[in-house]
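Heads up, one of the protein chains got dropped from this complex, but the rest are sitting where they should.
Labels run A, B and C following the written order; every chain starts at residue 1.
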Amino acid sequence: MDIQNIRNQFPILSRKVNNKPLIYLDNSATTQKPQSVIDAVSNYYTQINSNVHRGVHQLSQLATDAFEEARKSVQEFINAKEHHEVIITKGTTESINMLAWSFGEAFIKEGDEILVSEMEHHANIVPWQMLCERKKAKLKVIAVDENGVLKMQEFANLLNSNTKIVSIAHISNTLGTINPIKEIIDKAHKLGALVHIDGAQAVAHTALDMQELDVDFYSFSAHKMYGPMGIGIFYGKEQLLNKMPPYQYGGEMIDQVSFTKTTFNELPYKFEAGTPNVGGMLGLQAAIKFLSDIGLDQIKTYEDELLNYATLELQKIEGFRMIGNSPHKASVLSFLLDEIHPFDAGTILDQLGIAVRTGNHCAQPIMDKMGIPGTIRASLAIYNTTEEIDALILGIKKTQQMFL
Amino acid sequence: MDIQNIRNQFPILSRKVNNKPLIYLDNSATTQKPQSVIDAVSNYYTQINSNVHRGVHQLSQLATDAFEEARKSVQEFINAKEHHEVIITKGTTESINMLAWSFGEAFIKEGDEILVSEMEHHANIVPWQMLCERKKAKLKVIAVDENGVLKMQEFANLLNSNTKIVSIAHISNTLGTINPIKEIIDKAHKLGALVHIDGAQAVAHTALDMQELDVDFYSFSAHKMYGPMGIGIFYGKEQLLNKMPPYQYGGEMIDQVSFTKTTFNELPYKFEAGTPNVGGMLGLQAAIKFLSDIGLDQIKTYEDELLNYATLELQKIEGFRMIGNSPHKASVLSFLLDEIHPFDAGTILDQLGIAVRTGNHCAQPIMDKMGIPGTIRASLAIYNTTEEIDALILGIKKTQQMFL
Amino acid sequence: MNIEEIGQEIVEEFSMFDDWMDKYNYLIELGRDLEIIDEKYRDQQHLITGCQSRVWLSAEEKEGRIYFKADSDAVITKGIVNLLIRALSGQTAEDIINDKLDFLEQIGLKDHLSPTRANGLSSMVKQMKLYALAFKAKKG
Partner (left out) sequence: MNIEEIGQEIVEEFSMFDDWMDKYNYLIELGRDLEIIDEKYRDQQHLITGCQSRVWLSAEEKEGRIYFKADSDAVITKGIVNLLIRALSGQTAEDIINDKLDFLEQIGLKDHLSPTRANGLSSMVKQMKLYALAFKAKKG
């Protein structure tokens, strides 16, 4: 794989920060965008911008066709059965909020149980907490062991006929753990529970197949897969979505309105209130093309190599402590350095041009569980190189020198 | 005002549709974007793209500062008292859904009354309908007269001490009516009711001053004011927003999470769950600069002239019937031609390169009230010209010839 | 004539027009000529929903062939409906299911059948094919 060629597609990667070449290792927060994605958005506004749906004029037709084509690109990318199972949102957080609300209205009653894990992002905890409060349901939490691996035996113990839905990250944004989602889905289905997978951290790193997974709901954000901000996907199985009430109201999601009775449009529009982000959606389509042109399998192979190299080299550093040691891991390196506060380390690395994230990564419960206030997190993308890992290692050593 | 200079800033305006120069008269649906807005978005991705808030590294700082600066641009643009009264959403529809939900949770109980008008967009009807259903409150509807003017006497009659909120369009997207919102706000406040104004159609056409209006809530979309899609604003008074619960959960809106207790961040973050659309927000900032550089007063003067010219000339056409004849009107021309179906008219105008919208404009109740299935709507923006109005008139005549 | 032959005939008719005005004038004419649908079919049940111009469609089977009648409140839509009925009405279920309506592309009206068009035609064609499938299933 020609990484230099890939890097060249990302204009921001040639910039400097603090007079040093940018080494961007904050990809779990958001990835950078290739020129093709940036262009897809500007070309949209330069050439066919219009409000979509029900427009008779040509721009509206062009925009609508492009928008619906982009939906089909997503469908193909995740191998969903139907294009109307692909609901467009503004991001993972909105997808999960929509799900928790709408699923909750349709299926959750007092005494029902919802399962999440200890390693979830706040966006996959709090909407369920609030749902449980609203409906007097119970939120059960699957524990994680000291390596950051989901305790599957505990999952099996918690799962019972009251369990209505299991909502788990595909890949943890804090620990890098890849969860055994196929196994989780199969076990949950056996007991009649449905499964939602928070795919925010997975979609740029591993090939997805909704039909093979047989997953009921799946969420992700465009901005974490080389696409623009402000756009995300909520996938759901048709027969489930059909049973769920709309989440927001207005615009294309409405069929008929009168002050005495309002009826709603069919899928996917039922869940898409208001003018959609057409430009963003075309950006997402370009991001999918970028990913598909390289190939998700190629990407995974390369990123795994990079991860292995980084893991090996980092662990040679004295005082380095990896947080998250699952045998199945993806492109996230969370760590602590001696007693150095993550914020201090992040500040020095930033001076060296190295962008890492520090803090609790919106996953406070797992931090509390591990008894740490936060970590330093380097997260990798397809454009990162072993040279950048080497620079990180040097940076870490320099940081340690300064504080010790 | 040098309209040609303004037009030159909009790349799409020089394109052709159906081999004719584009005459874009669908601005109420969405406006076109000047180069400066398109560039603001691409420059963001080329130069400082990063996830905002809590990031230690420089890109994250730059993106956060730019994002918060953009919020302040909005604050200034609408003269809000505090920058944290400016909540970033994906558009008007989301703003109103957020309001209806959150306000409903905090303030609405059985028997309370909510006032809307007959001329509202579905996005300002259905969220209130659903709220009323949920809370057993009553939705009352202020009628509109045959000219499309709000019956202010009826408003006064409907308003009473049970009225908790009045939600009215600043400008009707179907009739062009400018509602007397200052009067509505003052009257409502006298009876202890709060007021939300749906400003989707106003914000590109008239200067706004939240403090002078003393309005409680105000909503609008960037894409209808020369900004990008996927971004909108929900303004609310601080002391009200502080009493209202968050609408979505996850990310920056959270202060502390544990499985036993979750607390929320303060304004504006409390209402901004998930990674925000930073690029979109910088696009909105550029749109505000575009509008401010010309000056809202200048814009209003020019658009009023255009509207008056168009109204006068269109009404000379035999068989032309204007829908919406309020003495206070803004840049919307809704009409019918003889017995010609709006869809037929729209199709022929499109062949002539003229983009108008046809249908019920997501305002079915007012269509039902007027006893018509829909209208043909030409809606104006700052880049439209009298020559384009003349072309529309010619197009209408040609259309009539074809169908009569 | 089978669908393809009728399609060819239509293509030839349209080849006479050298500008869009003549073409649309002809469509308007065709719309006006469309055989009026029985009033009883202009109801909610026969309405193709979700569109700006409403389309009503009825179908019946006689001796292995399917006969459609349709209507719309917009004349241009009716014109295209007229062409679709001319091509598909009176054909076998098999042929209706399989035909790709290529002639519409050749006369430059393919766009009007795009599923995102607000005129309801694509839903109408889908409905016609569903009728054909249903009749075929009943027979088989």
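Worth a mention:
To be clear about the criterion, contacts are C-beta pairs under 8 Å (C-beta built on N, C-alpha and C of every residue); 3 or more make two chains touch, one makes a residue touch a chain.
Here the structure is a predicted model, which is why all the values come from computation and not from measurement.
Displayed chains that the missing chain touches over the full complex: A, B (touch as defined at the top). Of A:F107, A:F259 or A:F343, it is A:F343 that touches the chain left out of the display.
Here the missing chain is touched by one residue of A:F107, A:F259 or A:F403, and it is A:F403. Touching the missing chain, out of B:N8, B:Q61 or B:T385, is residue B:Q61. Annotation: of B:D145, B:D255 or B:D390, B:D255 touches the absent chain (contact as defined above).
Within subunit B, the residues in touch with the undisplayed chain are 52-56, 61, 64-65, 68, 255, 265-266.
Across the interface with the omitted chain, subunit A contributes residues 18, 340-344, 347-348, 351, 358-359, 373-374, 402-403.
In the analysis below, only the chains that are shown with their structure count from here on.
Simply put, of A-C and B-C, more C-beta pairs touch at B-C.
Subunit A and subunit B have centres, each the mean of its CA atoms, that are 31 Å apart. Subunit A and subunit C, compared by their mean Cα positions, are separated by 45 Å.
For this pair, subunit B with subunit C, the centres built from the Cα atoms lie 39 Å apart. Residue positions of subunit C touching 2 or more other chains, listed in rising order: 52, 118. Among all residues of subunit B, those that touch two or more other chains are 18, 343, 347, 358-359.
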